[in-house]
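Every protein chain except one is present and positioned as in the full complex.
Take a look at chain A:
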Amino acid sequence: MADILKATPVREQDPKVRATNFEEVCYGYNKEEAMDEATRCLNCKNARCIQGCPVAINIPGFIMKVKDGDIEGAYEEIGKSSALPAVCGRVCPQESQCEAKCVRGIKGESVSIGKLERFVADYALENNISPKKAEKTNGHKVAVIGSGPAGLTAAGDLAKAGYEVTVFEALHELGGVLVYGIPEFRLPKDKVVKKEIEKVKELGVKFETNVVIGKSTTIDMLMEEEDFEAVFIGSGAGLPMFMGIPGETANGVFSANEYLTRSNLMKAYDNNYDTPIAAGKKVAVVGGGNVAMDAARTALRLGAEVHIVYRRSEEELPARVEEVHHAKEEGIIFDLLTNPIEILADDKGWVTGMKCIRMELGEADASGRRRPVPIPGSEFVIELDTVIMSLGTSPNPLIASTTKGLEINQRQCVVADDETGQTSKAFVFAGGDAVTGAATVILAMGAGKAGAKGIDEALSQK
């Protein structure tokens, strides 16, 4: 190890090459690199990194095993807290969670916890190491709605505790946002997501796709007719928001959800699949979050010149630093302090451009960030053929509107207790984006864990 203050570098695909393909950007560590990086961990007694992890993985515990070359042992340690380590090692914002608290990070670079987690999980997937399952079932039936990060975590934890769990998924593929939202180049579907879901299946969890709760059946019917004793709602935040400016129904304006779903879930980027995508030649992505970066980098790979249009400055970009960095490396153009006011279309209804206004930062607003204010008279037009709106999502009302006695708040989110996931309805629990509105994979997993614990407590007292 050359410099103990520096993290072991991770190999990545060259930006010029990867801008034209959908292969994964980051190659991850090999065993030697991982064991090298693991020596940097101080194995703190009072490990602050664990407090930074929403699912409280015993981080020094698994890293010490990596250091000793016991990767299987490391996987078992992670498996006690996380059902999806290969996913989390890739998409968690470690820099603001575990790695932000790392004592090594005070003087130098934090231990690359995320990259180590990913290495351990990938090793387990490649070597077919199975997670530990319950010795026998306890005969209690639990339904989980949604097979995204919250649902998979809740299902995994409940199955490990002996419950008979069935997960209901509305789409034709399992994984929720992991398959329809996050692109292949950031989270490979066959290599990582599918295999990690297989591990949850190995725990005994059953899955039923193509079931839209609220339509194909309801929560009340699941409990009354199909004998589920408890239900966990992990249905996510799926409704796309638009700006409400003129021209948003023009041809060539998409929600990031649509653009990404076509490309990721329906594999429109692959010519062998039937679903088309109007990729665009010159694309603006409106918004500055992780989803905006995903949409922008997808459009780039489909051959477009891509602009991120964001009303605040670079400092306020909500996306992870790594994602912004990767986007810039690949050639995404950032039009910051810029806000769209109208989308322009030709006489056939196709997008020709977007009228924007320049912004400047004023006083701090309720979020603590400086409020963007339009500069009068600074309107200008960007010529474009495609606009992707990436302004966030809100929970789908299908479940709330069909479940008796389920309380929701003004933002359409299900009201649930942080610690247990308990909703206003007996034996119904909830967590993830359905409760918080759009957040991160790991926060949803944390909520899935809490919900599983809440359900276990409720049913064992029954």
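We adopt the following convention: contacts are C-beta pairs under 8 Å (C-beta built on N, C-alpha and C of every residue); 3 or more make two chains touch, one makes a residue touch a chain; residues count from 1.
Note that contacts and distances are computed from a predicted model.
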item: Among "Metal ABC transporter permease", "Dihydroorotase", "Electron transfer flavoprotein subunit alpha" or "Sulfide/dihydroorotate dehydrogenase-like FAD/NAD-binding protein", the UniProt name of the subunit that does not appear here; value: "Sulfide/dihydroorotate dehydrogenase-like FAD/NAD-binding protein"
item: Residue in contact with the excluded chain [from A:Asn30, A:Ser130 or A:Thr249]; value: A:Thr249
item: Identified contact with the non-displayed chain, of A:Met266, A:Val283, A:Leu300 or A:Cys356; value: A:Met266
item: Candidates A:Glu258, A:Glu316, A:Asp335 or A:Asp417 - the one touching the absent chain; value: A:Glu258
item: Residue of A:Asn396, A:Gln422 or A:Thr436 touching the missing chain in the full complex; value: A:Asn396
item: Residue among A:Thr275, A:Ser378 or A:Ser460 that touches the chain left out of view; value: A:Thr275
item: Touch residues of chain A, complete complex, unshown partner; value: 170-172, 180, 209-212, 215-217, 238-240, 242, 248-249, 251, 254-255, 257-258, 261-262, 266-267, 272-276, 278, 348-349, 396-398
